[in-house]
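If you scroll down you'll find the structure; I have some questions about it.
One protein chain is absent from this view; the other protein chains keep their places.
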Amino acid sequence: MGQGTLSRRTLVAGMAVAGTLGGIGRPRPARAAETIRIGFPTPVTGPFGAEAKDQIRSAELAVKQFNEAGGLDGRMAELLVRDDKLNPGEAATRTLELIEKDKAHFIVGALSSAVQLSVNEITRSRGVLYVSISQSDTINEVKDFSRTTFHEALNPHMTTAAVAKHAFRKGTKVAYLVADYAYGHEMLRGFKRAAAAIGAETAGEILHPFGAADYSTFMPRLRSMRPDILCICNFGRDQANSIKQANDFGMKKVARIVVPVLLHNQRLAAGPDAFEGVVGASNYYWRLEETVPSAKAFNDAFRAAYGGAVPTDYGAYGYAAVRSLLMAVKAAGGTDTDKVVTSLETLRYDVAKGPEHYRACDHQAVQSVLVTESKKKSEMANEADLFTILEIEPGSEAALRSCDELGHRA
Amino acid sequence: MDWGSLDLELIAMQLFSGVALGAVFVMLALGLSIIFGMLGIVNFAHGNVFMVGAYAGVFVMERTGSFWAALILGPLLVGALGLLVERFLIRPLAGRPPDDALLLTFGLGYVLVEGVRILFGSDGLPFATPEALSGVADLGVGFFPIYRIFVIGVVALVLVALWVGLERTKLGLIVRAGARDPEILRVLGVDIERLWLWVFGLGIALAALGGVLAAPMRSVNPEMGNVVLGEAFAVTVIGGMGSLLGSVVAGLLVGVVVSMTALLAPEMASIAMFAFMALVLLVRPQGLFGKPGLGA
Partner (left out) sequence: MQPLDQTVLATAPPVPRRSPLAGGALSRWRAPLSILALLALPFLLPSQALAVNVLIYGLYAVGYNLLYGYTGLLSFGHAAFFGTGAYVTGIAIGAYGLHPLAAMGLAVAAAGALALALGAVSIRSRGIYFAMVTLALAQLVYYAALQASAWTGGENGLRGFTVARIGLGRLAVDILNPLTKYFVVLAFVGAALAMISRILASPFGAVIEAIRESETRARACGFDVERTKLLAFVLSGLFCGLAGALFAIHLSIVPLDSLAYHTSGMAVVMTLVGGAGTFFGPFVGALAVLVLEDALSLWTPHWQLALGTVFILFVLFLPRGLWGTALARIGAMRGRP
């Protein structure tokens, strides 16, 4: 069984670089021949195929840059991409294969909370280092904690706090439409917490079934709450459907719509009209390059590698996770899990969006949060010009839930 | 639940939402029921046909720029695809147990989803509400999207056309006779194969029309048919397999049940439909309007 076409390309590129280095005549230690293998489960098939593709391309880029810079004293890295089909069972099987058969040194990946938690369950019982790149509050809590797991992605607590800080005022009446599953509840909890601190009021909240296609039945009640802000706490397809139907019911005329996360590809799929004026948060938007040098460098490398395309939010997760991991490998001088864990814990990195580091107690990446607004169609300069950056909330440990609250003993 | 906020206006609005939602269910269940009633097979790709219908709508709209063209040509295109499926995939199974056709359409479902992913990408496409039908109307008890009122109207129109076609024309008479006893028709010299072909195409076109109608309300994506299949089955089982009247009544009824659950216990809205179905099965296994021979 070979690896995917993408990783094969990297492998070839990596070997070419290794060859050149060998030509210089530097003697290489015997172990240097062994590639650094990074398993990368991601949902190539399924509704988040576009996000997965961006994750892969960005992660490939990070691997390529590492190899071109000489790797770890000539030791090259390789990305083993596997399709997790957005199915936790499939992801667990693929992760087992990556560990048992492919002897992957590290695992990076996942896009949904459920898949992330299942990969984590496999890696932690086998002592394998895992960098997760999917958003969830659950993974930070002590119940799912593992010394070998790191979280590059934002979590709902961080994104909701940033959005609320920007959009809520004292006395603002907020109505919530919430997907009835863990991730939805996490987003609601985050918003209400921020609302309480700011002094915003709750006009009402409605739970909707996860994965619902029709939201019309919730709209009359939401309208009757007469909110200033409609806060839609769901993700992906649910988000696109509910925003669209809120529009149909004329909600935007009476209230502002805010969401916890505003994603590049989801906005593309739903079209500019549906999302016009919607405010949300994200980890990355390519126009960050106007103020952040590392974002410029990441964009330029990405454009050069992929025909002028710009990287997206989930792409940036994939890139930052693999780049920081490989930096830690370099610092640790090898792939020994214990040493790389220690080196990741102390690593300070700025690879795509400004300074980041992993917090000690829960291994959450402390990083900036962007608050963005979706543009009107007529104001878009080009196809990729989707959002206006309203605010960049700088990274700070104070913006995270405290270690105590998560159950970690200091 | 805050009972104080439950006023009559809200309940009226909720009922109206339920009817609009039910109108989509009716389209799905009708297609399923017509095919079953005539050919005796269950189309497991029905939800995916609904999805393909939505994409056909996008396809036509992108090329013509007209929603009306999409509304008419979309279902016709998919209906034509249905004719091919009947001719080349379903018909060879004549004489085999009806399970085989069911299994075949189940496999077809995979092919349709993946085919759409290859042609249109896996991310989904935007489908804007047509200009003339966007906005909200004041119903006196509250504001309601004009487009949804339009959907109810279209479904009502289709129902009237179907009723006239089946009850008032010679062809309708043959179709109804064919559903009762195809062998007699064959003996009488009716080309039953051709009849099956067109009825299958009609059922498929109806599901596709449901998809085009739903496209401006929901986001168009390759997975949109998956949820819909279970819903269409629940409606058909409640109404009674093969009963057109059952499809209509059950579709609207389920729409209202889901809508009222959404008001009282929103998170239960998905379960409501299936719980309702289980209840109907316990009391009346053949469904509300089904013939007893089928269920019990």
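Should a chain be cited, it is by its letter among A and B, assigned in written order, with residues numbered from 1 in that chain.
By definition in this document, contacts are C-beta pairs under 8 Å (C-beta built on N, C-alpha and C of every residue); 3 or more make two chains touch, one makes a residue touch a chain.
Values in this document were obtained by computation on a predicted structure and should not be read as measured data.
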item	value
Residue among A:Ser58, A:Thr138 or A:Ser242 touching the omitted chain	A:Thr138
Contacting the left-out chain in the complete assembly, out of B:Gly31, B:Gly142 or B:Gly242	B:Gly242
On subunit B, residues whose C-beta touches the chain left out of the figure	36-37, 40-42, 44, 89, 92-100, 102-104, 106-111, 113-115, 117-118, 122, 179-180, 182-183, 226, 229-230, 233-234, 236-237, 241-242, 267-268, 270-271, 274-275, 277-278, 281-282, 285, 291, 293-296
Residues belonging to subunit A that touch the chain removed from view	1-5, 44-45, 49, 82-83, 85, 87-89, 92-93, 96-97, 100-101, 113-114, 117-118, 121-122, 125-126, 136, 138, 143-144, 180-183, 209-210
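Convention: only the chains that are shown with their structure count from here on.
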item	value
Chain centre separation in whole Å, for subunit B relative to subunit A (CA means)	38
Subunit A-touching residues of subunit B, taken from the complex the two chains share	2, 5, 10, 13-14, 17-18, 20-21, 24, 117, 121-129, 134-136, 142-145, 147-148, 217-219, 221-224, 227-228, 258-259, 262-263, 266-271
In the complex with subunit B, residue positions of subunit A that touch it	45-47, 49-50, 180, 204, 206-209, 211-214, 216-221, 223-224, 237, 240-241, 244-245, 248-250, 265, 268-271, 273-274
